[in-house]
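My questions will all concern the structure given below.
Just one protein chain is left out here, and the rest sit where they should.
So that you can tell them apart, the chains are marked A, B, C, D and E in the order they are listed, and the count of residues begins at 1 in each.
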């Protein structure tokens, strides 16, 4: 089983971090690698950046399909390009927000999300609604630390995230906490030990769950909403994304 | 008041069509023009195409901001790039799905959507949920005619759309019908006359509603979720989308 | 285009206030006037008063129909008589609660409502649910100042409303605020400047949105739920409201 | 225990019918009477008629309060004036739609409503949502027989209602049926015997449930949303509804 | 009319308490008795205990059926075995959580629940959702006093429950409070007098409501989901629960 983590931004250190978290979560025998796009923003903290990250995600899925990848993890908590990636991939694709919320509701009654910047809370709530977990979500909170500062020990991220998770348990009544950024993956064990409830890192959750789906042969249907996109010209700067006639049909 | 319709695909005839529909819907004194991106797919019938249309939409909003546009309409029923466009624009931005659903619920109890291909129904339902209209949506139906065939009289689109709307009224109990594609704009009067309930064209609805918002000075807040995206490098093919330090702050 | 604001209570100064707010919000070329009923309570702060305001609202719609009015605004945040008014009117009718909530969700993710008395909060929540905005409503709050005291500078309304809106932004995480009373219309600009998020006055929103609907020819269907009421005797004190055979059919 | 059924329309035969159904449903020792207003429409089949029925309902509650009535049933499936009546009454007030839906969900998983005219379906759905039963409501259907024709054997009401209930069980998967009009009360036993699932008549349900509430001393709180309406002048035709200072406070 | 309260735990003092509360709530002429199972836990404060209480509840329903009981109350706020009991009983069966929530929404807009231990809050929320009252529930709170300590004056239960109810009214905006344990029945009058809003004891509510259903002949349908369980062997320790062929059909 060959699983691939796609870090949707172009910062290599985050790709390495996500790759480590995924490798630790994969089942025996799975090969896991991690990549990032050749194009797009250095981190994703706005709708604008998320939108610009998507073409690069799709480029990487197309590459993965040529290399026979069996399942994908999109390692950004906004789940950028998830539906489009499902149209390109033969195997299952999971976003880390999606996976973390599914996992959280399998082990607790109500989860809170602790994320980076307040401006991303709206997107997190939108995903909570989309995946059906509005009734299970007790709160979404931001620590106001930018994504790329999470790895910097001077940012105080470890303490801030731990403290915000602790408050969520007490004030929201959450019995699970979801970490709302791939860059928090390596805080998961620490926070879990500190706050006394299960804490979910989306990269680990998505890797383990996509491996589960691959293992039982579940993937989106080849017809219907997630069928390969129809052959059609794409103009201008993005012409390289043109879907040529017949190729998707053949490769699928 | 300067309003701009952005056709998210790159097909000029659809831009003209959307521009005509918007001009007819705008209030006295409003200047309305219609544009399409320099990049992206010829039409949008999959998640993949929608994702690839978004950078071009954002390019056009950035141009519009330099030209002093007061409000925008995104003329594709998937509302591609809506949240990101709100971060770039000083004035309000409405998608045609969003606007059509708001308008429909102001004149009726329950609406049905009639759209092009079945594979887009999932996205339409997702938007119904996001905008809060799950309780008001009686059905979403496809006529299985591609977007670019709608304008071709030989496609039978007029008859097929009319007939599907009629069935929606009878079988769903809908008292309003929403046309689920910008390319159906010029069918609106015909269908409405035939089916005996109000029929909403999203291009007209979005133009009229965005003009209303501009008229009373309502726009997303300059702080919070829709604040301008932070300055940050964008790599590779999309490097031209880099947000340089200070510029958004100054222009806002 | 002839728009009419109906102040559902019988206090002339509120009618003037609503008329001014509506006139400022209407598009170029629209004629806007404001009226109030000959019967009913001096202000609306209970279900009882709202119920007693409705016959007067319907009287005014009937008068408006004889005078060729194109669209109506019901300028009380309980939207009294909205559905019944739609049966009488040929054109669209919007309540200010309905319109304010629609407008708020077009420019933000989550809105809070700030209203007059705590006893009206239940009705406001009921309308939030009816219009589909339960997921978008972050809170409903009262300042405990009666409707007719809002205009009195000694009531402290300006300060109290501003302060409550500010708290709603911070505590609820709202990125839009809705003013929950027509009598707050002239506080809107002040509050908006103070709290730093868009603030929606329902009178302005309803006027602009109903003008938009009139402009594109959208109105409730002449059949179905909003068809003219059937001819039928009305007894006793309200006998003047009897619908005589044939008249509605002719006038429609 | 003194219970009063208020038929919100002015047709005496329906008052008698509702009174009979209520008397049969009341517990031992309860005194049940039935009244109708001195003003208002002959039957209620539109929002307009419902609005005009409300003042008469409130007149009857005010009379009932002077006579020491302990609990009220509003015998029209639109539950007209329910919240306002709760402000006037010392004891509990139930509408028949409300009561029927509560009772239905106490004995089955999913109910369908069978009502008179299609134009009233929207109101029925609105009440389903308000009372929290959207997830339990499998359908709302009309037989297109006017309210006042239900009692006429030549209308075919008995057969049409029975047949529509039978279809609801099969097609909706309902395991309870709610009759959506007080005028159907005497069809209840027949339909129930024919369709093989419990059938709920709202008049019986409301009478039994309001007696239950009276029996255990439950009524809306005297403060808060359902406090007596504040003293305030009511103008014009409805001046008789003016709440004079102090009287409600004293009587409560 | 013969009503029976089943205390699902095996503590006799709670059975007596529930029996007293039920007797006081029953209509004139009803015979009310109270029983508890021969098997099961001494109190119910976990899912494990609730699960183990269910066979005893079913044993008591089977006994009740042989004795001609007309309706049942399950006097534990987790409503243990409710659906299974409905399959065994000819008459209606109500849980006290179910009944309390129904009653609360008949007299107020939003209720809060005050219960015993925090670990039972998840179950209470689950029931809120199941019965359709998610929109009406303003909060669920625990006083962290075990069930069997409620009767002990030294536990401080009276003061703690009263205080928590008072806070729920202020902080949640609740206009009704539901007591979340049968063991709180005798606190109801005291708390209600102190907090100034209606307070619902589930035992009283369930008794009154089930009497109402019996009075009008409403019970789950004899076919469908609540039909008698099919004849089938039950093995091992629970062999005594085997349903023998034909008996249920005959007795029903």
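By definition in this document, a contact is a pair of C-beta atoms (placed from the backbone, for glycine too) under 8 Å apart; a residue touches a chain by one contact, two chains touch by 3 or more.
Just so we're clear, the structure is a prediction, and the values are computed from it rather than from any experiment.
Q: Which displayed chains make contact with the chain that has been left out?
A: A, B, D, E
Q: Given the contact definition stated above, which residue among A:118, A:146, A:215 or A:233 touches the chain not shown here?
A: The missing chain is touched by A:215.
Q: To test your reading of the contact rule: which positions on chain A touch the chain that is missing from view?
A: 25-29, 92, 94, 98-99, 102-103, 105-109, 131-136, 175-176, 196-198, 200, 204-205, 208-209, 211-213, 215-216, 218-221, 223-226
Q: Identify the residues of chain D touching the omitted chain, counting contacts across the whole complex.
A: 109-110, 135, 173, 175
Q: Please identify, in ascending order, the residues of chain B that touch the omitted chain?
A: Looking at chain B, the ones touching the missing chain are residues 121-122, 125, 129, 134.
Just so it is clear, only the chains that are shown with their structure count from here on.
Q: Enter the minimum step count from chain C to chain D; a value of 1 means the two chains touch.
A: Minimum number of steps from chain C to chain D: 1.
Q: Could you label the chain D-chain E interface same or different, taking same to mean over half of its residue numbers are used by both chains?
A: Same, since most residue numbers here occur in both copies.
Q: Could you compare the number of C-beta pairs in contact for A-C with that for A-B and name the larger?
A: Result: the pair with more contacts is A-B.
Q: In angstrom, rounded to a whole number, how far apart do the mean CA points of chain B and chain E lie?
A: The answer is 52 Å.
Q: Per the centroid of Cα atoms for each chain, what is the distance between chain C and chain E, given in Å?
A: Result: the chain centres lie 44 Å from each other.
Q: Calculate how many whole Å lie between the centre of chain B and the centre of chain C, each centre taken as the average of the chain's C-alpha atoms.
A: 28
Q: What positions in chain C touch 2 or more of the other chains?
A: Only 109, 121-122, 129, 134-135, 175, 224-226 qualify.
Q: Which word fits the touch map of the chains here: line, ring, star, complete or other?
A: The chain contacts form none of line, ring, star or complete graph.
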